[in-house]
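Every protein chain but one is kept in place in this view of the complex.
Let's turn to chain A:
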Amino acid sequence: MTLVRLAEVARVHGEGATAVPALKGVSLEVGAGELVAVMGPSGSGKSTLLNLAGGLDRPTSGTVHIGGQDLATVRDLAALRRRSVGYVFQDLNLIASLTAAENVMLPRELDGVRSRLAREEAMAVLTEIDVAYLADRFPDELSGGQRQRVAIARALVGERRLLLADEATGALDTRTGDEIMQVLRARCDAGAAVLLVTHEPRYAAWADRVVFLRDGMITDSTSESLVSAR
């Protein structure tokens, strides 16, 4: 099952003489159980690609489907995002005044889930990735690796099966980075789809498929199964 599909997606920032094409016709699919890594230098369009795949932005042309829904037909993108997509960023934006568990509960509470149920769901996902013991700690009482795990838990809580990660291993040492990749990999093997943007080859190598982005285009892929390599 395809959880996100980009077809001939282009995105131009700005207009007229100052228009800057960020993506030039990218096609990419990520299925359930699949970990796909996107590699490219800064300015290659990685972040634009991730924002489009997560419904944080709309394409100038081409189509984006999330969980079978065409974004062009979705009015309330924010609601779709909360229901279907989890994000893990390098500056992970855990809220400092909330405990780990409260941070994980937050997206569910915004969805209107009662706080008791939200807490149960948060504990379930924290347990799944072996950090239930951190539930009552505040972000500044956690190590970098622990904070990243909590951010992953927050990205996965509820029904969400599409996880987008932008340099999720950014500030971590290589051993902790490997542990984070282990968690992402396990989530994939349990049926989630993960799209990971990174400039670090060692983390990209955890993916089933690595695509290389250059100047807004996919120039190569480690797998033949790509719908369109250009």
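Rule of thumb we're sticking to: contacts are C-beta pairs under 8 Å (C-beta built on N, C-alpha and C of every residue); 3 or more make two chains touch, one makes a residue touch a chain; residues count from 1.
The rule is simple: contacts and distances are computed from a predicted model.
The chain not displayed here is annotated in its UniProt record as "Transcriptional regulator", chosen from "Multisubunit sodium/proton antiporter, MrpB subunit", "Transcriptional regulator", "Ferredoxin" or "Sulfoxide reductase catalytic subunit YedY". Taking the complete complex into account, A:Pro41 is the one of A:Gly14, A:Pro41 or A:Gly68 that touches the chain left out. From the options A:Met1, A:Ala78 or A:Ala205, the residue with contact to the unseen chain in the full assembly is A:Ala205. Remark: the residues of chain A touching the chain excluded from display are 39, 41, 182, 185, 200-202, 204-207, 210, 212, 219-222.
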